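Every protein chain except one is present and positioned as in the full complex.
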Amino acid sequence: MAERPTLTQWVTDLRAGKVSSCELVRASLARIEASQARLNAFVTVTADEAMAQAEAADRDLAAGRGGPLAGVPIAHKDLFCTAGVRTTCGSRMLENFVAPYDATVVARLRAAGAVMLGKLNMDEFAMGSSNETSHFGPVRNPWNTDRVPGGSSGGSAAAVAAGLVSAATATDTGGSIRQPASFCGVTGIKPTYGRVSRYGMIAFASSLDQGGVIAASAEDCARVLGVMAGFDPRDSTSVDVAVPDYLDALDAPLAGIRIGVLREFFDPGLDARYERCVRDALALFERLGARLREVSLPNIPRSVPAYYVVAPAECSSNLARYDGVRFGHRCREPRDLEDLYKRSRSEGFGAEVKRRIMTGTYVLSAGYYDAYYLKAQRVRRLITADFERAFGAVDLLMGPTTPTTAFALGAKSADPVTMYLNDIYTISANLAGLPAMSVPCGFVEGLPAGLQIIGPHFAEQRLLHAAHRYQLETDWHRRVPERCP
Amino acid sequence: MNATTGAAVTGGHTGVVWETVIGLEIHAQLATRSKIFSGAPTAYGAPPNTQACLVDLGYPGVLPVLNAEAVRMAVRFGLAIGAQIAPLSVFARKNYFYPDLPKGYQISQYELPIVARGTLEIVLEDGTRKRIGVTRAHLEEDAGKSLHEGLGGLTGIDLNRAGTPLLEIVSEPEMRSAREAVAYMKKVHTLVRYLEICDGNMQEGSFRCDANVSVRPLGTEKFGTRTEIKNINSFRYVEKAIQYEVARQIELIESGGTVIQETRLFDPDRGETRSMRSKEEANDYRYFPDPDLLPLALDAPYIESVRAELPELPDAKAARLCREYGLSEYDAGVLTASRELADYYEAVVHAVPQQPKLAANWVMGELAAALNKAGLEIASGPLPAERLAGLLVRIADQTISGKIAKEVFEAMWASGQSADAIIAAKGLQQITDVGAIERAIEEVMARNPDQLAEYRAGKDKLFGFFVGQVMKATQGKANPAQLNAVLKKRLAG
Partner (left out) sequence: MPLTRAQVERIAHLCRLELDPAEIPQFEHSLSRIIEFIGELDRADTAGVLPMAHPLPGLLQRLRPDAVTEQDEHALLQQNAPAVAAGLYLVPKVIE
């Protein structure tokens, strides 16, 4: 396979009758099957349902009907609830859980005609940066299977990178869309908090979680995000702000756009060769007419510790519902109520999830709440204020997505803090609820590097525009791993 | 154990005078159609788990959205007790594991409740009034229910009640006796029903309370260690539970022990409180703002629109009844104990405007007794206000005497017929024709010459004898006032 399929191309070809949904789906299913042993990107493949949906889409297309994504094969990160198809969250706890309802994101994509091929592997309950915490085994990076694909949306990024699907839903709590997108050489966008409904998206940390998309290009992301985004009365934190047409004016020139280069992201932890890729990208933007200036956000270095208070605190509470009573794993022959709780939860959750639940329990407990939880929420405001100040002077902020390219499996498993620090550049956007994306911007020893673009609230269009213009001038996002199935 | 009904108790062993300190946390289920955070129904008594939807069950991925009516009801209550309505209030999670709590946390309000600092006035037995501070009232969700019978030694969980909106009304520790606590609880009960925010059904658990009880030597300021008696669902149990707990604490302290801060349960069969071991472990609820919900903002126009819809409240209504109808404070208090009773009374008065006191006596007397005997509420009794008014009209226009009226009332209650129909059918019209009364008197005088002579010789006591004889002769239908006047004249000779 020479070139990665793009969703935009498929949409055009499907409309033109050059290809049928059944053909695309059949080919995708074959690629998934061939890749599974090597990449392990999927937890569940829904071949029969997908073929039925594809047939329906072909009928619609033939009749000149069908939504904007009619017949396009996609897949969902396995934390979006799908009625009748199990949703595991990468956990033994939900190994056999079948949601009786569709997440809003799933329902919207279904209504737009997209065909779901299955559910994508992920770090357990989205807690991880390498996809190694999945109960269903790690996902491997299509560029080098000794490397991790990143996480937590590792299955989504790997599946798009390997051309198994043209787009995949994903979620980002501290970088879980952008970091795997950068590790796998694909494009991912985390929209503004509240832009995409969280209803039916199994929660990790409610004030940070945001659904988004990973695809082959910014234009593909724009197409899918346009369907996913929008107000949902079932989510109190969903924002009732009109969704612009993200495809509109994607080609407009960039001249005059003000780009802030985030000084704190070019720290000593950043790999020099990775930095080169990012600096080259910035130089290209300058040639495209952007005005660059260095911007300093002094509180950014505190974002990782603040995040590792807030996210575990919320997670410890969000995951209390897994008690072996109404759904999920239940231990055998509990002696008493406490035994039911403790063994069901201990057997159902993996080590990293337990660690975060315990961290969160600790920071919320009597005597520590002020020192950790409230303190972190104060720091969160400082970080947000830093961004607000910056966006008074620039339109977008740019920097690297991660400090290094994809690391080897097992390389950071020994010390959780080392693993956490891999998200050092991505976490601040979650704390401030800002839209952010990662765009492929080069390679270091055969592994992709990512340029991160951060914008003010609800500036998704601006991000997609800048990324698209960049992708018109570069081909990093079109390159595919050699051994793609 | 000492009987403890008054404000202060003298210890049996030491002679120390103990003062009781009580604060109540009342849980009132709000009478919304749907739950506080979901669109599931709130009706009582449905088969298990048929009214527990995805949100109530805490299913993975679901989210809460706040019910507008629950908010409006909380604001109604706040305004009714003269409290501050928070311009910004926050929902928090109270984290603990219990099988009737599906999410592992209860959504409640902690640091910023919707209602703060109100007051209620209670009337004590001696007629004095006392103001009780309401610290706060906050919105929260109810939990489910555990059932233990017929499940082979297991416990079954029914989550129909989970997510029902609750208003938790927290008083200051300002009550000094079990009776005061009951008076306060009754006052809140009356108020929530006036406001139509809670059906007040205590048997179904719609209105229940936790009592925080401690004792301290009279005259000291420092509070004693308190215990919390959970989930008491009747006024009588509140009184009994507190009395028992006060006596227990005093006896414990006086015999050298110390009160442990703990949760206790009242056992109505044994009339005791006992420690709830299951909840004994140190609670660390780890409250934090619920990130699935945003701050609730209420602006002045909204609050004023709720204020404009408030009904006349019990205290104002009682004052008006005193003023307009010349009722005593006591009568007005009784008649305004519920909105239905007060409405009934006013409907009766509307039909007999000249007789407000008569109406009050009948509503509080015969009617209340009959309802009580039949175990009926005022709204479900067989006598609508117009029917009772029909009877009072006949008393007022002297068609029947008060005594006959009781007979008519009983017949009305039993048959549902109007007073006039019964009076006519039974021929109970009062005799007000002076000639007819005189004829009856003449006959009685003629039949009892000896008594007449004795009376005329100065034995005044015999007047009653003649009244009785005339009444007997007229089957009780002679108008008593006329009879008295005519009889006196005729006996005098």
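The first chain written gets the first letter, and so on, giving A and B; residue counts start at 1 in each chain.
One rule holds in what follows: contacts are C-beta pairs under 8 Å (C-beta built on N, C-alpha and C of every residue); 3 or more make two chains touch, one makes a residue touch a chain.
Quick caveat: nothing in here was measured; it's all calculated off a predicted structure.
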Checklist entry - In the complete assembly, which of A:C89, A:V309, A:C441 or A:I454 touches the absent chain? => result A:V309
Next on the checklist: Among A:W10, A:Y193 or A:Y470, exactly one should touch the missing chain; which is it?
Outcome noted: A:Y193
Next on the checklist: If I consider the whole complex, including the chain that's not displayed, which of B:S38, B:Q106 or B:Q355 touches that chain?
Outcome noted: B:S38
Item to check | Hidden partner chain, touching residue among B:A68, B:A457 or B:A492 | outcome: B:A68
Checklist outcome for this item: Residues on chain B facing the left-out chain by the touch rule are 32-34, 38-41, 47-54, 57, 59, 65-71, 90-91, 97, 99, 146-148, 151, 153-159, 265, 276-278, 284, 286, 288-289, 291, 293-297
Checklist outcome for this item: Where chain A meets the left-out chain, the residues are 96-98, 100, 192-194, 207-208, 233, 236-237, 239-240, 299, 302, 304-306, 308-309, 316, 320, 323-328, 330, 334-343, 345-346, 349, 351, 354-355, 357-363, 365, 371-372, 374-382, 384, 415-417, 420, 430-434, 457
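One rule holds for everything that comes next: only the chains that are shown with their structure count from here on.
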Item to check | Footprint of chain B on chain A - complex, ascending | outcome: 79-81, 87, 89, 94, 97, 99-101, 103, 198-203, 205-207, 233-237, 313-314, 316-317, 319-321, 323, 325-327, 337, 341, 361, 364-366, 369, 373
Checklist entry - Where on chain B does chain A make contact in their complex? => result 54, 57-66, 93, 95, 97, 99, 102-105, 155, 157, 284, 286-288, 291-294
